[in-house]
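Let me give you the structure first, and then I'll get to my questions.
Complex shown without one protein chain; remaining protein chains in place.
Which chain is which? They are A and B, in the order written, and residues in each are numbered from 1.
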Amino acid sequence: MEKPKVTRDFDDKEFAGCAIFGMMNLEGKRFPSRDPVRAIANMHERGNGLGGGFAVYGIYPDFKDYYALHVMFLDRDAKEKTDRLLASGFEIIYDEEIQTKPALVYNPPLVWRYFISPNVKRLGIQSEDDYVREYVMRINTETGRAFVFSSGKNMGVFKGVGYPEDIAEYFCLEDYEGYIWTCHGRFPTNTPGWWGGAHPFSILDWTVVHNGELSSYGTNKRYLEMYGYKCTMQTDTEVLAYAFDLLMRRQRLPIEVVAEILAPPFWNEIDRAEPKKASMLRTLRQTYGSLLMNGPFSVIVAHEGEMIGLTDRIKLRPLVAGTNGEYLYISSEESAIRLVSPQLEGCWNPRGGEPVIGRVGEHIVPEKFLTMEATA
Amino acid sequence: MSESRLVMELGFKMAEKISMHNGVWRVDAENMHYKELNKLLRLLNSKGVEHVELDNVYGQRYIGTGLRKPMRIDVHGTPGNDLGAFMDGQLITVYGNAQDCTGNTMNDGQIVVHGRAGDVTGYGMRGGKIFICGDVGYRVGIHMKEYGNKKPILVVGGTAGDFLGEYMAGGVLLVLGLNLKPKEKHQAKYVGTGMHGGVIYICGNVTHLGKEVKVMGTTKRDMAVIEKLAKEFCGHFNLDVEQVMAREYLKIVPVSHRPYGKLYAY
Partner (left out) sequence: MKSYLPAEYIVERDDEKCIRCKVCVNQCTYETHYYDEETDRVYSRDENCTNCQRCVVFCPTHAITIRKNPSAYRENAHWTTEVVKDIKKQAETGGVLLTGMGCDKPYFTYWDRLVLNASQVTNPSIDPLREPMEIRTYLGAKPDMLTAELEDGNLMLKTTLAPQLTLETPIMFSAISYGAVSLNVHEALARAAAECGTYFNTGEGGLHEKLFKYGNHAIVQVASGRFGVYSDYLNAGAAVEIKIGQGAKPGIGGHLPGEKVSAEIARTRMIPPGTDALSPAPQHDIYSIEDLRQLIYALKEATDYTKPVSVKIAAVHNVAAIASGMIRAGADIIAIDGVRGSTGAAPKVIRDNVGIPVELALASVDQRLREEGIRNRASIVVAGGIRSSSDVVKAIALGADAVYIATAALIAMGCTVCQKCYTGKCPWGITTTDPWIAKRLNPDIASQRLVNLLRGWSLEIKEMMGGMGINAIESLRGNRLHLRGVGLTETELRILGVKHAGD
């Protein structure tokens, strides 16, 4: 499988027309792939079989202290270069090819998994996370034909070119259990054969699945490049992953604030708000205007212990949330949730720009969102 | 149309999914692609079947589209997007929530949803009636139109999202806000933006209006219209008309019928 011959410039990006689904156990209990795969398969119509993927959290309990790298190689040379690069900066605890079995996927590349730990001597004053991030960017740019699918602890991304249910089959996802599963079915147009273009996109343990198109991609990309992120995946979703990493991990802003940065209210709404709030919102928007995500989007972002759903501020993409006991569901279409959980305690459409947040240990109070349910 | 004749026409695979009892046909839609399901509905419709119940509906789209004769369809489950798109005279009842684009460019007929509906409900509606028991999403009732005696009606039991009635050119949109707490406002913003025809009746105050509309009190005639619609609504969902009517209603109408008259230089 070739990376596309003509490297088109940033404007020639993918369309993320698609389906997204997220399922989380709020007690942190791990569950198998059956429900998430059934749900994303139900939204088959929204994709065109040329992209599917999953992010799963809690899959490597025995290796949970190590960074789990999932890397895709387009040729042996790239693997050798990657192995050398990793060896120079990390202790490689264990590595192997990710198990696969025959399935309806197109031209699969080699996908490898490494459990690594940063070499303490080389660490210096950098945090471990930043250290890993730098190496990930290096693998993506220096080896030329190796790309990192995921680089977090006790989690992993499985993705490629095929319907999501076929990707799940290919990577034997029935063998894994996790407490958060996010899924994506894609409708790519630009580079249909490119495994790196499938969702989820991730950096460290941040993963993003995205439905929509960011018309602000050019601006977002150039802002993030100032902070050491390199956009190599030719897909606008990449900037969302990096934006979350920058704002939530490095700058330690809480999700409620991050939502106001990525999907801020209109100026006339800010002017109408109560003075203290207005001042905060104004400052956020003045500082982070280049991270405003313009264009339709609904995303599900996950990292250790949290799953977040968000849409753009004028809600141009669908998003539905549902809860039942310990489970939180976020989906592009309600029918997918109902398929795996016909009964729901709470079911609602989040407002544009307002995040749905699932955190381990916090149950979501259905009353807060309950609206008129079926009376019949 | 007898059951056995239909079975012969459809073949055994489809036949497993259909049964008939007392003149009512039941279809088990589990794992059926929408193309198959709708083809089946069109076939039943062309043979004069008048009442079909659909079970195990999980996201099949376009249910009710492309049917020529009157028919009643009861949907058990969650129908997919574009329920009743371009519909022309059928009756659909949903026992569950509906998704986006319900009643898209509907011309005639009726859709009743015992639950919520999603975004873009009633887009470009030109006739017929839609009754939603619960809330609806964003961009509901966009560009509803009317002419002569073709007047579309959309009644919402709960609240709505932003851009309600955007660019409305006709018809009646009634939002009852039955699940709002006392004094609680509808959160919808840009209500009636671009409106140049038709009317929105709403119970409860609106957070923000589009600049092309103004809020007024209701007249006796308005209340008569509201009462008639409320009666129908309550009839579908077993609610108390008197309770619904014992509330204050406001009317939102366009300020000018040429809101963009000064926008262009000729």
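Keep in mind that, in the parts below, contacts are C-beta pairs under 8 Å (C-beta built on N, C-alpha and C of every residue); 3 or more make two chains touch, one makes a residue touch a chain.
Keep in mind that this is a model prediction, so the values were computed, not measured.
*Asks:* Among B:126, B:186 or B:236, choose the residue that contacts the chain missing from this document, as touch is defined above.
*Replies:* Once the missing chain is taken into account, the touching residue is B:126.
*Asks:* Among B:105, B:187, B:205 or B:218, which one is in touch with the chain left out?
*Replies:* Of these options, the touching residue for the absent chain is B:105.
*Asks:* Given that one chain is not shown, which residue among B:76, B:150 or B:208 touches it?
*Replies:* B:150
*Asks:* For chain A, which residues reach the chain that was dropped from this view?
*Replies:* 11-12, 15-19, 45-48, 50, 187, 189-190, 192, 211-213, 296, 316-317
*Asks:* What residues on chain B make contact with the chain left out of this view?
*Replies:* Counting only chain B, the missing chain is touched by 34-35, 38, 42, 61-62, 65-66, 81-82, 85-86, 88, 100-101, 104-105, 107, 120, 123-124, 126, 139, 142-143, 145-148, 150, 166-167, 169-170, 194, 196-197, 257-266.
Simple rule for what comes next: only the chains that are shown with their structure count from here on.
*Asks:* So in the complex, which bits of chain A are touching chain B?
*Replies:* 42-43, 45, 269, 314-315, 318, 320, 333-336, 338-339, 347, 349, 351-352, 371-376
*Asks:* Residues of chain B touching chain A in their complex?
*Replies:* So the residues of chain B touching chain A come out as 34, 57-59, 61, 77-81, 95-97, 99-100, 114-116, 118-119, 133-135, 137-138, 157-159, 161-163, 178-179, 187, 189, 208, 237-238.
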